[in-house]
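For this depiction, one protein chain was excluded, whereas all remaining protein chains were kept in their positions.
== subunit A ==
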Amino acid sequence: MELFANQVLAGIATGAIYACMALAVVMIYQAIDHLNFAQGEMAMFSTFVSWQLMQWGVPYWGAFVLTVAFSFAAGIVIERLLFKPLAKAPILTNVAGFIALYAIINSVAGLIWDFTIKQYPTPFGSSPFLGSQLISTHQAGMIGITLLMLVLLFFFFRFTRVGLAMRAAASLPESARLVGINTSWMIALGWGMAAAIGSIAGMMIAPVVFLEPNMMLGVLIYGFAAAVLGGLTSPFGAVMGGFLVGIFENLVGTYIPGVGNELKLPIALALIIVVLVVKPAGLFGRAIVKRV
């Protein structure tokens, strides 16, 4: 029983990484109705920017704020330059765009900062959290930040006019224009917010996985799995999905013989497929009721 409890706790700790990333995934899905495959690379690049700032002597939280602001602006610029021209193109064209963006950002980061693994600091320290060896203060801090972002997003979408306009633009662009919403800018704003959230995810994840251009490869797939499990339409679901994927992954690794580190990634992929077949809206996603 203690083994079980410990594994759940460790699962929550890894799950925090996925939850953080899943939040960014859901954000962009809300805005553009697609998954952005370059999301992880954008987060990685932002993390490098913050690392560079710290190398130049900017204190942690200063670098944190500057990076979030930079990422928000960069997200908007990427949308304006690359994806606004593709707004009316078929989905596959957009997907090609995402993959191109993925490759470009990955190579540029490698070019600027090379591929050696770098240490990344944490503001929360890395001592055991409340005396538990399974969860560190950094992981606890990461969970706290993720939950804080979740609460802020909830209030933003539920109680602000911009949040309402963004939801409208995402769900029914034509009707949104007919109530006077500039849908094109709402999409740009969605990119900016997703990039900002992604940058926070990156800065939280980097102390765990270490900083290098490919750090997000696995994390993004888990982030997708978490978002699909929780429901792509629900930020709350995405965070819960993240923790569940983390717990699930740990329990399977512990109790099913033969599943070691090598088979952990296929578990995430299998989870995506099972959820999509059994409950496509995810655990917390809003199934859209339509009367015809």
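In this text, a residue touches a chain if its C-beta (ideal position, glycine included) is under 8 Å from a C-beta of that chain, and two chains touch if they have at least 3 such contacts; residues count from 1.
Here is the rule we use: contacts and distances are computed from a predicted model.
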Which of "Sulfurtransferase", "ABC transporter ATP-binding protein", "sn-glycerol-3-phosphate transport system permease protein UgpE" or "sulfate adenylyltransferase" matches, in UniProt, the chain that is not displayed: "ABC transporter ATP-binding protein"
Residue in contact with the excluded chain [from A:164, A:209 or A:252]: A:164
Residue of A:181, A:201 or A:247 in touch with the missing chain, whole complex considered: A:181
Subunit A residues that touch the omitted chain in the full complex: 161, 164-165, 167-168, 171-172, 174-183, 286, 288-291
